[in-house]
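Every protein chain of the complex appears in place save one, which is left out.
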Amino acid sequence: MSLASLPLTVAAPETHGFLSPTGVEIAFLLVGLVTFGAALITVTTRQLVHAALWLVVTLGGLAVEYLLLTAEFIAWVQVLIYVGSVVVLLLFGLMLTKAPIGRSPDADSGNRWAALTVAVASAAALVWVVVDAFRTTWIDLDGPAAGSTEATGASLFQNWVLPFEALSVLLLAALVGAIVLSRKAKAESASPPVNSRAVSGGSPSVPDSRNHPIRRKEPVTGTRATTGSGSTTGTGSTPGTASTPGTASTTSAGTAPGAGSATGAESAAGAKPATAAESAEQEGAR
Amino acid sequence: MTTTTLAVLVPLLPFLGAAAGLLLGRTAPGFVRPLAVLPTLAALVLAAIVAVRQGGAEAVNAATELTPTGSIPIELALHIDGFAALVAVLVGLVASCVQIYSTGYLRDDPRYPSYAALVSLFTSAMLLVVYSGDLMVLLVGWEVMGICSYFLVGHYWETPEARAASIKAFLVTKLGDVPFLIGLFALATDAGSFRITKVLGAVASGGLDHPTLIALLLLAGVAGKSAQFPLHTWLPDAMAGPTPVSALIHAATMVAAGVYFVARLLPVFEASQAAMVVLAVMAAVTMTGSALAALAQDDIKRVLAYSTIGQLGYMTGALAVGDRGAAVFHLLSHGAFKALLFLAAGVIIHAAGTNSLAAMSRMGHLRDRVPDAYWTMTVALLALAAIPPFSGFFSKESVLGAAEHVATGHTEHAPGAAGWVVLVAGLLTALLTAAYATRLWLLAFRGQGAEAPDHGREPLTMTVVLWVLAVPSLAVGGLAYRVLPDWFDGRDLTPTLTTSVVGTGVALVGGIVTYAAWRHTTALAARVPLGAVAAHPEGDAALVEAEAIASHEPAYGDIAYAPDPADPGRLLLGPLHRHAAVGFHLDAVYSALFVRPVQAGAALVRFLDREVVETYVRGAGATPRALGWAVRRAQTGNVQTYVSALLAGTVVLVVAAVLVATGA
């Protein structure tokens, strides 16, 4: 594409008026529109997973823009890191926090209109300032690519070695930090899934506590102390099921007394059998 | 030592004793009694020496100025003439007797150290008043006496009567002290000095611009301190204090301070005829009214209190007719026999276990239990009733003689009307005095009924002083009227024949009529059983007295009155008895005139403060509260809201900055 725009930019280097379309500019504009639209959908969609997918489109569009600006190395890095890993991470995050599949009515918080006002105002201010300042500024895309891998690498390892190394330390710190944060949570949640599985499998001591009249009558507020003292082996999971939200516990205890409440919570939570134990445990934590 | 040094030591020694007593009272209880008695005795001895040295000759004057005090200098000044020397001896004598008596009377009282120290402090203040030659210094002693009186009346502060009485005494005397203070300032402004000698000099040269105003203002303070009508109501209630205190402060000395003050500044009062007439009317109303009230009281100490008011009325009457020699003569003799009466009454109350005459009249052989009190009190009552040859006769006859002298127009010192008023009232009061003295004696010592309980002999300290005081009551009067004119103004104090005959006659009539009435009513006593005695008769006298005072109102329905049909006073007074018993409703009148309006005003102020002012305060508080509530609502805890506000502000600032930078 840079080649295609070459004649035009060469032909009229000084006569570029405001919004004088060249081929590169048209391409940039179109891709930019797609990118912007995808970004808008990302921040407005009510389906959380879709938001992540639209984010992929946005980031991919940006990669194309980088290419159009002759920064090819950045473009590939963008695709590799953002589209490849960050979005996958985000999807995992959505999955682990049990984000609902499908439309969720409360994806936006109450201060949406304030946010919209602020965003529009800042957009107007920024666009005004930028346009006012760079109305006639022209990027000459001729000659060797400014962002080729060679140029970037040379610059990076000649002039930016020290920050580069510092950055590696930063990344290491981030890595360690993420592991610490995650591992602490995992250490706490290491034992309960075993117990909860045992409970849902039907431990002989548990049905007494699970079918306890108090709990059947008051599933929502089912007292943790009662069930905890009543059960000997399943203390880890029975308190959890006792505090499950009203609907899940009511259905499990009321309509299907024999069924394990952990599985009831599972079915209410959604179709993720692979993380059934974990989600049940997290449901319990709620 | 010079006379001046001795005179300085006289008030100083009891003061040091009081300070040491207050300091050592807790740590060294063994020193309390010597510290109470010895300085007072020493002061008595020194006062006697001073009196002998002064000897009625030229007044001793000494002054030192501590520090310049502006236009009118205040000096530590002594002015000791015959009046001051003799009154100081009286104060020292009574104070010594009372201190000795108190060691027995408050034998087991835990608050004795502070009590004794206060009595010493009072003695010191009284001696300061007596010796002072400067009105400001005199005022210091005057106010210290008021404070001591307040504390000592409230000695039994566990009882509500004592608390109320101490506050009442303090407030009423202060009510008089405020005009007194203003009068002193006015006097000093007119005379240009606080020194008594200079004031008297200014009066003599006619330098006083507002004599009537000054005299009336000073009279208010004198009426408060000396319990003259209409500010006398605190004195009967002050009997809620211990009996020795009543004897010292409320009979012999402090209440005489007003009389003494007028005697010192008599030329100031003589400068105003109106003030002399007012003084005479005040004296007349006081003495007759109080004598009537005394006839109706049931509490033995209240009888004596009203009697004190009446005798003070005699003194002010003597002053009203311009004879201060007679006034101070009566002050001296009255101080002796009234202190004796009170101290003997304390013994009787201890022995009988009650302060009610109605209860005593139903006890047989009370006089056998307390023979010392019986005999000394008889002497003192005869002196009070002015029966010759007891001292009261001579002093009272000198007053009546002076009044007759003025009334018949032999002198220009005082208006003739004042003389007539004082003379008539004095004779009427002599009748009534003899009546209530007889009633007191008959009811206390001639009771019939159950045998009085025997609590053993009274402490020696309490009985010896009775005899000590009985001596001047018995004998001094006859000698004094010949000697005293040398000490005083030189005016003759010899009783005149007319007033002596008339006065003694009415006194005899009063006594005989009362005796007849008593014979008539005493048969009723057996029919109406009445009386209550203290719960702890084996305790010391102070405890018995406190219990007697506290139980009087529950037992008889009133603090001053008992529903006793056997009371001769009831027969004598007839329908007047009911009113006389409560002091002719003066307390009720004051309550209606002053207390209730003040309370209503206080209620109004309270309402204004609570409902009106408070509303503004609440409003002032509520507005910031509402604002704070509104601001608090912004703290939602939602980070996104915060960031929104932050960014909105940033946008506004950036746009403004850009606009300013570009000059738009």
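For clarity, chains are labelled A and B in written order, and residue numbers in each chain start from 1.
What we mean here is this: a contact is a pair of C-beta atoms (placed from the backbone, for glycine too) under 8 Å apart; a residue touches a chain by one contact, two chains touch by 3 or more.
What we mean here is this: contacts and distances are computed from a predicted model.
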UniProt protein name of the chain not shown, from "NADH-quinone oxidoreductase subunit K", "Sarcosine oxidase subunit beta", "Peptide deformylase" or "ABC-2 type transport system ATP-binding protein": "NADH-quinone oxidoreductase subunit K"
Touch list for subunit B against the chain that is not drawn: 632-633, 635-640, 643-644, 647
Residues of subunit A (touch criterion as defined above) contacting the omitted chain: 5, 9, 16, 18-20, 22, 24-25, 28-29, 32, 35-36, 39-40, 42-43, 48, 51-52, 55, 58-59, 62, 65-66, 68-71, 73-74, 77-78, 81-82, 85-86, 89-90, 92-94, 96-97, 99, 106-112, 114-116, 118-120, 122-123, 126-127, 130-131, 134-143, 146-147, 151-152, 155-156, 159-160, 163-164, 167, 170-171, 173-175, 177-178, 181-182, 184-185, 188-189, 191-192, 195, 224, 228, 235-237, 239-240, 243, 282, 284-286
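Note that only the chains that are shown with their structure count from here on.
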Subunit B partner contacts - residues on subunit A that touch it in the complex: 109, 111, 114-115, 117-118, 121-122, 125, 129
Complex contact set, residues of subunit B against subunit A: 638, 640-641, 644, 647-648, 650-651, 654-655, 658
